[in-house]
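Sharing a structure, written as structure tokens. Questions coming.
With one protein chain withheld, the remaining protein chains of the complex are depicted in position.
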Amino acid sequence: MSTVMAKAPAVETPFLRLARDFARSRTALAGLAVLVLIVLAALLARWVVPQDPYDLAQLDILDSMLAPGSLGGGGWTYWLGTDDQGRDMLSAIVFGLRTSLLVGVVATLIALAVGVAVGLLAAYAGDRVDGLVMRLVDIQLSFPAILIALILLALLGKGVDKVIVALAAVQWAYYARTIRGSALVERRKEYIEAAQCLALPHGRIMMRHLLPNCLPPLIVVATVQVAHAIALEATLSFLGVGVPVTQPSLGMLIASGYQYMLSGDYWVSLFPGLALLVTIVAINLVGDRLRDVLNPRLNH
Amino acid sequence: MLVFILRRLAQSAVVVMAMSVLVFAGIFAIGNPIDVLISPEADEFERAAAIARLGLDKPMHEQFIRFVDSALGGDLGTSFVHGVPALGLVLQRFPATLELALCAMLVAVVLGIPLGLWAGLKPDSLAGRVIMTGSILGFSLPTFWVGMMLIMAFAVTLGWLPAGGRGETASLFGVPWSFLTADGLTHLILPAVNLALFKLSLVIRLARAGTREVALQDYVKFARAKGLAPSRVVGVHILKNIMIPVVTVLGLELGSVIAFSVVTESVFAWPGMGKLLIDSILQLDRPVVIAYLLVTVLLFVVINLIVDLVYSLLDPRIRLGGGRA
Partner (left out) sequence: MALRDRHWRDRRLADVLRSGIVKPLLPAAACLALLAAAPTPSQAATLTVGTSAEPSALDPHYHNLGPNTRARKHVFESLVSMDAKMRLQPELAESWRAVDETTWEFKLRKGVKFHDGTEFTAQDFIYSVCRIPNVANSPSSFTVYTKGIAGIEAPDPHTLIIKTGKPYPLLPVELSTFGIISAKAAGGEAVTFDKAGCKADSWPTTQAFNDGSLMIGTGPFKHKSYTKGDRQVLERNPDYWGPQAAWDTVVFRPITSDGPRVAALLAGDVDIIESPPVQDIERLKSAPNASLAQAQSNRVIYLALGVQDTPPTITGTDGKNPLKDPKVRKALSLAVDRDAIVKRIMMGVAEPANQYLPAGFYGNNPEVTVATDANKAKQLLAEAGYPKGFQLTLGTPNDRYINDDKVAQAVAQMFTRIGVQTQVDATTANVFFSKRNKQEYSVFLAGWGADSGEMSSPLKALIATPIKEKGYGTTNYTSYSDPELDGMLDTALATVDDAKREKLLQAAVKRAVDADIIIPLHYEVTVWAMKKGLSYEPRADQYTLAQKVTPAK
């Protein structure tokens, strides 16, 4: 039986300590820098790229499928080539990044909030609530993502917001399941029993004691899931549901480029794929470091 | 223990009922299958006749009552598209998917746990970093894209493996399996690897995270200090403790591998349930979709039960049921 001591309160503010610990890893800092750049580019999309790929009047199909470096009818060079609608790939990627990040992050946050609340509640309350909630999780997990997406899209129509709802609906159960698993172990430990003996309010025990100790596995899952959400959105696009075609996300760009893979027009899916890769690696570098920093047991 | 299992099954029955209502209503809301199925040349009379033949002329609640009535008798309805019993259609495809999913899980576990252990024990070594970076690639790239790349590399360019399909099968317990023939095995490799990649990354990360945590705990330090062989420390003390999250996630993932094999199956033309599901959704073949979901739910319930049982074996601190396990 292991013994875990409750940590003595830190003297400096938790945030400062976190930042200092985080900065100890150079790769994580590099990841953060890249992530900040990507987020900035996505936020300022309209001002950093030559074309608004969502404005159909700016596209010309006579410029479609141009190779990287070609000079287009608009007078500027398509550094990353164009897609089948004559969309400048660079512009499309930056705009697509914005959509993908939005979808991935918001969907994960919603799913995380719902999943943590449900999972903690189940583990802490135990018995009947636990059984009921876990059956609910089972229902959730037995629904394939595609079915949820299709039904939601049929009911609501197409759009970024609907994709977010669909992805959150698919993912919350993972968090619930994961946090319940760790919480079941944690709640038997002495410090929770101690807190209960002190008659602390249940909410406080859950939020201040149970949650921090259950977080590490959750952050592993969450970083995986932001990436997964983005990839899942791409898959939905591949299967023909997802964001509107005239406002492609990165996933949608890869999915439409996928059709050109055998024909040798590599740039249509390669560049969005690379952008997706860099984004996800950066998110994960930051996430990994955060996990190490947040884990009370790894601090020396 | 028996009480626990019985209670679990009762809860699951409620799940199944709730779900069939949801799916029934959901597909009803998407549209009328006749719009997709009927020949565009058909006139109004023919359309009405086809709708009546499929029983789609009744209001939704009446259709649902009819469905529940025959479902209780074990009949989940006749496929709108294929004209044969829906459950049979799903079960016929089940072995192919199961085979694919199990192979994928096998790949994920056999490669994932050692790699994750390694990365966890030596997090700052080059190998550890490479493993972690590789695992990031594994879950960041969309499955369909990776699948296509695998086909491009191993089937088209190198010509080592077939591009898709199930190949020759051999019969065991009256069911055709691919893994029993050499040709079938070669057909199985690419889709199984494709399906495994995401799970592999997940297993690596979970194993690594667990290892790092467990390796710092007192009992491991104590075991080391006591002079136990490193292999025994890793193999018994660490491995046993990292198995909890891994087992949870694997349990969940086997189900999700089955449910989400849709993409891999359509890229590799693998004749499994996933492909049947996506086709059925696209054609609004409600009886098949419901039969599929019922089969999957049942599968999930069983898997979750097993996960919980294995849990209690791995960690005696978790007690099952109302405390009288």
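All chains are identified by letter, namely A and B, in their written order; residue positions are counted from 1 within each chain.
Note that in this section a residue touches a chain if its C-beta (ideal position, glycine included) is under 8 Å from a C-beta of that chain, and two chains touch if they have at least 3 such contacts.
Everything numeric here is computed off the predicted structure, so don't read it as measured data.
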item	value
Touching residue (missing chain; options B:Gln11, B:Asn32 or B:Thr133)	B:Asn32
Contacting the left-out chain in the complete assembly, out of A:Met261, A:Leu276 or A:Val293	A:Met261
Hidden partner chain, touching residue among B:Arg7, B:His82 or B:Arg224	B:His82
Those residues of chain A which, in the complete complex, touch the missing chain	56-57, 59-62, 64-65, 84-86, 150, 153-154, 157-158, 240-241, 244-246, 258-266, 270
Interface residues of chain B (partner: the chain not displayed)	30-47, 49-50, 53-54, 78, 80-84, 89, 92-93, 148, 151-152, 155-166, 176, 182-183, 186, 266-269, 271-272, 275-276, 279, 281-284
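By our rule, only the chains that are shown with their structure count from here on.
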item	value
Chain A - residues contacting chain B, complex	2-3, 127, 131-132, 134-135, 138-139, 141-147, 150-151, 154-155, 174, 177-178, 181-182, 184-185, 188, 216-217, 220, 224, 227-228, 230-231, 234-235, 238-239, 251, 254-255, 258, 261-262, 269, 273, 276-277, 280-281, 284, 288, 291, 295, 297-298
Chain B to chain A touching residues, read off their complex	7-8, 11-12, 14-15, 18-19, 23, 26-27, 29-31, 132-133, 136-137, 139-145, 148-149, 152, 156, 198, 201-202, 205-206, 209, 212-213, 216-219, 244-245, 248-249, 252, 255-256, 259-260, 262-263, 277-278, 281, 289, 293, 296-297, 300-301, 304, 315, 317-318, 322
